[in-house]
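A single protein chain has been omitted; all remaining protein chains appear in their positions.
Showing chain A:
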Amino acid sequence: MLGRGALSFPTCLVLSSAILFLSQLMACSFNPCVEVIPNITYRCMDLNLSGVPAEIPPSTENLDLSFNPLVSLTSNYFSEVPELRLLDLTRCHIQTIEDYAFKDLHKLLTLILTANPLQHLGPTAFYGLASLQRLIAVEDDISSLADLPIGHLHTLQELNVANNQVDSLKLPGYFSHLSLLRFLSLKSNRISSISTGDLAALQGEKKHNLTLVLSLNDIKCIQPGSFEGILLHELSLRACFENTGLMKACIQGLAGLQVNRLVLGEFRNIGRVEDFSNGLLDGLCQVQLQEFVFISFQRFDNCTDTLFDCLVNASTIRLVDLSLDQVSAVPTASRIHHLEFNTCKFIEVPAKKLSSFKELRVLRITNSKYLTGFREKFKDLPNLEVLDLSVNRLSFIQCCDSYLKRIPKLKHLNLSFNSIISVTGGLNITELVSLDFRHSKLNDFGSFPVFHCLGKLIYLDISYTSSHIASQCTFSGLKSLQVLKMAGNSFQDNNLGNSLMNLTQLLTLDVSSCKLTQVSPSTFKSLTKLQELNISHNKLLAFDPLAYKPLQALTVLDFSSNQLTVLTEKAMESLPSCLVHLDLSYNLFDCSCNHLSFLKWAKEHGELLKSTQLMVCNNPVHMQNMSVLSFDLSSCHLSPVEWVMSVSVPFAGILFVILIYKYYFLLYYGLVLHSGCRRYTDRNDTYDAFVIHSSKDIEWVRKELAEKLEGGMPPFQLCLHYRDFIPGVPITTNIIQEGFLSSRRVIAVISNHFMESKWCSFELEIAQSWQFVDGKASLIMIVLEEVDKVLLRRKLGLSRYLRRNTYLEWRDQEISRHLFWRQLRTALLDDKT
């Protein structure tokens, strides 16, 4: 073993180095680009490629070649893929782009050149890009906009040259030709000053849609007049200023600018301006702006004392991520109609101060993790329509009437994602259209009608509010309600009951995750307009067709994650005709052949059913987790042979039984004959003779025959059916067993009665055939009286027998009687042992 191990060591070395080599080779020679969409989208990221791989089809529209060492783009580099719409050349070590490199890409919309150390760009490098809309040249060592040969790209809408070494905002003349340009980012460059005339190329009628991002440039100076007469959609100047003084001065340099949105501020953890000192934003008085965004500014020692001074003419103010803990001064007159405090540090809703913004239509105070109290009341906000206090930590006791009653036009109230809302104060806000309480704990709700006055409410969201709906009239008064979302709550007896009775206008209802076990037949009675119903994540065992019948307008039904085993035929029939989306995933389907009609229906309605791959069988065990739609219907169908078998086998069985019943005697008799009469004949004969007679001749048999033969000398033992047949055994069995098999001779007493009796003729027939099988004359005929000739002729066998064989006749004369007995005794004595 040791020797072997030692031997294998060099093998191991060779093998491992070979594998290493092979793996390297594989990485180089095979380029398994990911085919995201066949013939359209390919991702060849980080594959050590040095060009467009040969296997990329010419129809490709989106090609990701990022992280490959292309190094240099020569002319007509992309001639094999002329259909490209998007080309990603991120981090491809591209230093040189030669003339006409993109010549064939007439349809290219987006060119990404992020993080390439561009050193040489041919003057016609971007020729041919006739449709280019987005050019991303981030981190490309670009030192001047003038170096970019893009003046001819008239279709360009977005130019991103962030993180470069551009040191001047002097826009080259070609910008005046880029009439469609909407977005220009010069973020994180080296622009230190902005001078008059730098933006001259933007002066013109068409340029008012441009967003200019200058954030993260270390701006020391903005020459007054630089922005004079400039019209922008947005100007972003975040973290551009070293200190408060510089910021104040530079903002003054914006004088004359007309802008829809101005974004000032810094970034989280990049705070260079020491303080929001008085007059910091004074320069904004010279700027015409619609929306002002102030973001991530950490030092707010004097609150809002001068914050709004030059903003009274703006319409929208968004204050995001400021360490602002209270509103101190507010303008007495302003045109601000949209005010937002996002991620600020308020402890209480500053309702009193904010009530001074008389023009306010939208007020949002959101994402404040310190905001817990709502104690002040709003005073006269005649125009306020939207009040959004979501995602705070509010404990709002006695919501909402007294706090909000001075906001007469309030239409939208959002108190979602807070701590506790107690609605004991009543909701008397008659104009309210939408109300959102989701994920806030609702106290004192569910047992009495709080929405009574909200006749105009259209949208109500009380999802996950820990509500327990105990009263039928919880939703009474909501006569306009169209959307009710109340997932994650609970109902009395886990039954929807009649709580939704008043909601006649409802279009959308979400009662998912409500622990429901039952839906009453009358629950949806008044919801005839309902279009979307989500009743998923409950514990419903059945789909009651009666309950869902009123929902004739339903288009979307989500019944997933319940405990449904099957849809009954009635349920399938009662599904609304306009249903287009039915989700039955995550139920406990029973995929046995008993439910063939459902399984068949599911297969036929693949378009209606959603998330079908999650519709799996739970039963029977061997089919667990198999898709319901993959159920093999033919496994329940019988093959033609099986069908014929299944029909014919019982039929044959029944026929067999009938035949046995009908021919029991024949069969039994045949059996006896076949299995050897010898066995039977060998046995000791119990009787000397078996008497076949009609029961109407019983008198004669008993008085004459039995008395004479059994009482005479020697005595004969007769087998008489009325005396010797064993009760409880079929007559035929008795005839064979007791009669023929146990007797040596058979005496037939022929009379008119005999010929009329079926049993007698039957017994006679057996006796005859027995005689034939046995081969000896064991049958003794006694003709009792003058037999009716007509009857005799009819009994063909008997008349022939009588004609051919000797028989005894019973006569009235004494002498012939004597003869009769002697003959009979002789016949019986024959071979008696």
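The rule we apply is simple: a residue touches a chain if its C-beta (ideal position, glycine included) is under 8 Å from a C-beta of that chain, and two chains touch if they have at least 3 such contacts; residues count from 1.
Note that in this section contacts and distances are computed from a predicted model.
Candidate names were "Lymphocyte antigen 86", "Transcription factor Tfb4", "Trm112p-domain-containing protein" or "Trafficking protein particle complex subunit", and the UniProt protein name of the unshown chain is "Lymphocyte antigen 86". The chain that is not drawn here is touched, among residues A:E139, A:D198 or A:E704, by A:E139.
Only one of A:D321, A:D461 or A:D724 touches the absent chain when the whole complex is considered: A:D321. Taking the complete complex into account, A:N163 is the one of A:T60, A:Q133, A:N163 or A:N418 that touches the chain left out. Of the listed residues A:I295, A:L435, A:L530 or A:M615, the one in contact with the hidden chain in the full complex is A:I295. The chain omitted from view is touched by exactly one of A:R190, A:R268 or A:R794, namely A:R268. Hidden from this view is one chain, which touches chain A at 4-5, 7-8, 11-12, 15-16, 19-20, 23, 46, 66-67, 88, 90-91, 112, 114-115, 136, 138-139, 163, 216, 239, 267-270, 295-296, 320-321, 342-343.
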